[in-house]
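Below, a portion of the complex is reproduced, with chain positions unchanged.
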Amino acid sequence: MSQEVNKRRLRAGIVGGGAGAFIGAVHRIACELDGQALVVAGAMSSDAKRARESADAWYLDRSYDSFQKMAEEEAGHPQGIDFVIIATPNNLHFPVAKAFLEAGIHVVCDKPMTFNVEEALELVRIVEKSGLIFALTHPYNGYPAVQQAKTMVANGELGDIRKVQVEYSQDWLLEPVAKTSLKQAEWRTDPARAGASCCVGDIGTHGENLLEHITGLKIESLCADLTSFEPGRKLDDDASMLLRLQKGAKGYLTCSQIACGEENNLNIRVYGTKSAIEWHQQNPNYLTIKPHGKPWETWGRGSGYMGDPAKAITRTPHGHPEGYLEAFATLYKLIIADVRRVKSGQSRQGGYPTARDGLRGMQFVVKAVESSTLGSVWVDMP
Amino acid sequence: MSQEVNKRRLRAGIVGGGAGAFIGAVHRIACELDGQALVVAGAMSSDAKRARESADAWYLDRSYDSFQKMAEEEAGHPQGIDFVIIATPNNLHFPVAKAFLEAGIHVVCDKPMTFNVEEALELVRIVEKSGLIFALTHPYNGYPAVQQAKTMVANGELGDIRKVQVEYSQDWLLEPVAKTSLKQAEWRTDPARAGASCCVGDIGTHGENLLEHITGLKIESLCADLTSFEPGRKLDDDASMLLRLQKGAKGYLTCSQIACGEENNLNIRVYGTKSAIEWHQQNPNYLTIKPHGKPWETWGRGSGYMGDPAKAITRTPHGHPEGYLEAFATLYKLIIADVRRVKSGQSRQGGYPTARDGLRGMQFVVKAVESSTLGSVWVDMP
Amino acid sequence: MSQEVNKRRLRAGIVGGGAGAFIGAVHRIACELDGQALVVAGAMSSDAKRARESADAWYLDRSYDSFQKMAEEEAGHPQGIDFVIIATPNNLHFPVAKAFLEAGIHVVCDKPMTFNVEEALELVRIVEKSGLIFALTHPYNGYPAVQQAKTMVANGELGDIRKVQVEYSQDWLLEPVAKTSLKQAEWRTDPARAGASCCVGDIGTHGENLLEHITGLKIESLCADLTSFEPGRKLDDDASMLLRLQKGAKGYLTCSQIACGEENNLNIRVYGTKSAIEWHQQNPNYLTIKPHGKPWETWGRGSGYMGDPAKAITRTPHGHPEGYLEAFATLYKLIIADVRRVKSGQSRQGGYPTARDGLRGMQFVVKAVESSTLGSVWVDMP
């Protein structure tokens, strides 16, 4: 294989993410931020005119009005894309991913991975057969403070983990969708496009992924109470659940999209026998450590005392805050490095969520819905 | 009846709270802080010498080595106490309260109210038959910011309440009792003196009381997971529970005494359809309000814009913080005012927890234990 | 001398502090909080009726309508007061203190100590000749976190001190006095009763005292810019000043009573070559430490790792906050202990501000006014 790929920015394509879709611009910025890739092609809308206009606004070289056509043509193009970004509603994740993987193109996909568990299982099979990279964007893993937390847990600095508390609260579904101008409010609350859950699927999965990512412990069983507070809404807009984790740890996870006044209040606390950690996504550059019998500590991103894994994904010195886009870009940085490796015949290094993580997220959604539907009883995770 | 009682400081007695018991000094300071009462008599220990020394250290006029004798003698003393404070381990609350009520003396009792529900039911009967005041010290209700929260909910400023999140985390039972010098650690973890629960009984009840106090909503059912993390411990040191409240509200309550690094991290959030409130006991002078579609607000205790009920229990201007002792003293302020009223033939005004609240707390403990014992299933509150 | 004084609560008297005066109640609560003294006599107003009513409201044993008479009679009373509290406007501090000292009664005086430097010098002379205790209430020194800061500096944990930043901002003089109902606003802005300065005298002195108390460094020279922002006001309502301290340290002090929205925003930061400390009076239970090259630390009042001097003045466990009244009470605790010692023939232990500190505060005010009047030039402190 060729080293040519290491002498240029990679070329990316995008499906979805057209004008008005917040997440499309986030993917483009994150993908390009470190100067390692450029988005050059897109099928940004199923409406041809809107696709063209969206592509022009981003100065793309090539615009398509069908993802199938895009997969086919890019695969054969001499300057074809190295990987594709999927930023569509949930129900399209599977067919788009399948099309590009079958065309031999690496895939970066927004979460949750698929519409249902069946698709997720099938996608894992396709990915693993393909030998291609499939990465899922849980961007919160990209924050250096989260990486530091994970490192500390792995190093045993917390001792045995006993209790975990995870929350993700928003309020953007506080009112009926008809009253909001948010594009995604419509499909997120529609079972035909969002799947079995709104709130757990959209943000509960971020909490589940963050929890397992930092602690290295799997959720073994859960007891969930999902609610649809807004009259007429077909999917949950709030959930709380008790958790039992590996090694006897316990905890809870709560998520809400009707928590009046909350922005993106994602936070996690992990209590061990020796120390505890606390992190708040809304002020993400700091990690609080609470060692037993000692003063609390505030660890600042970018500081010299941070661990090497956190330093490796840090761009600006301490005190010059990084934000959500930088965390998102860190995932891309790791993914792009692996695309370069695979394309030049090296082995992957990982560090980003994969199809197996996406499957686990889908199983988590299904089990939470199942628990709640049966009367908020305990159910086991696979 | 006489107005004489209004022309002097009231006289209080105390049972328990001898040297080394943190809570005894708290009761004395709180009782005397507003200059409306003095502790003058005590049965501060069942050990006569220790009782005497404790009484001397406080310059008490009269010391007893038996609460029965104290009740009897004070009832007949011309300068006898107006009310008694009970600051003993849980298992003595009931007999002491009974003795003083039967001697015609008003009672202020630490929580939880009794050793078990049976005693609680009996105590309610005795209190209501006596016509005397029985007050239970849930001191957090005495913070002006908590009062402001309660007022706002009652005024409908939050709209309909949808979700409530309550937490009370400490770490003082993180290690085996044998390793700590804390006097109360021993009896709190002993079923024979603490009752059916350690953590839920000691601090979970504070959370339950605060939740119902602020929201005015009763817990209708709960699903609790109690754990004893420390090997060999006979009672729970941690619990998380899902809650269903009146009017369709939901939420959770978590409490822990093994949450490494936590001090007395009691906090509550209440989300309504119009606004939300958030309060943290460790920085108790401020109340955060999150109105829908508007900036967050921080309301400062002692400010001119606070509601009248909060102002009525405020001592220092804004920016000169009040703390735990002042909140505790506010309960005493309200109780003493009622003792004066009853003694001078007026009707009570209340504002502090009563025997019925104490009974509810005991039922909450029993139901949480029952839920957990049955496999963390849903159980209804009475 | 007799040990009798150690077997009872001490008896205190108060001059000033009648109904409506915030600071009177603060002194009474602080004096009595630890159960070591009771206020039993007072000359609470120069208006006889108001004095009587104020005394009755506090259940005092004896009320006077003249401080001279009170000094004389209490000195000869078999149950006479052990010390007097002075809580009058500034211009009365000196004559009242003089009267009681000459009657052989210990004195606790509010700050600033006197009306002008001449009185301060004379008072120091009187105090030192009398052999009696004269204590000045700078209450912020009584916070355990401040004590911890002082201990750390003294232990060399900060290295050499280079820079100090002190601020005390309020907004209660934001509007003309005529628009406020605050009793003290009237005399504080009146040169005939407040002296040469309003803002620097009232709160700048707290900053100066706190700075020198914590750092152990004296201010050697200053360059101050005092302003009276409110039209028609005769005294300063805002000041900023550059400071040069002993051992080459530098810094600034700013104080304001027209800083819109500020409550009692007193805070201090001290930067050394090895570490830094930061403390905020409005959340006073925590001290932030910023050691070079290490994570920030938050030290919680009441924690086991705190130094012995801070522990010695701590009442409640960590996480149950103490506030302004407790800090104020700590001064009284130390003062009362010394009154007991002097009365029983022992030597003093100190720990509270004295007449010499009061003199220094007065000199600070005079020098700040002098600097500003001369065009904000540098002037040396005595």
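Per-chain numbering from 1; labels A, B and C assigned in written order.
Definition applied: contacts are C-beta pairs under 8 Å (C-beta built on N, C-alpha and C of every residue); 3 or more make two chains touch, one makes a residue touch a chain.
Not measured: the values here are computed from a predicted model.
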3 chains shown - copies of the sequence in the complete complex: 4
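Here is the rule we use: only the chains that are shown with their structure count from here on.
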Type of chain A:chain B copy interface by residue overlap (half), same or different: same
Centre-to-centre distance between chain C and chain B (centres being mean Cα positions), rounded to whole Å: 34
Whole-Å gap between the CA centroids of chain A and chain C: 55
Numbers and ranges of chain B residues touching at least 2 other chains: 262
Footprint of chain B on chain C - complex, ascending: 7-9, 22, 25-26, 28-29, 32-35, 38-39, 56, 58-59, 170, 262-265, 281-285, 300, 302-303, 315-326
Chain B to chain A touching residues, read off their complex: 158, 162-163, 165, 167, 171, 174, 223, 225, 227, 229, 238, 240-242, 244, 248, 250-252, 254, 256, 258-262, 271-276, 289-292, 296, 375-378
In the complex, chain A residues that touch chain C: 289, 293-300, 303-305
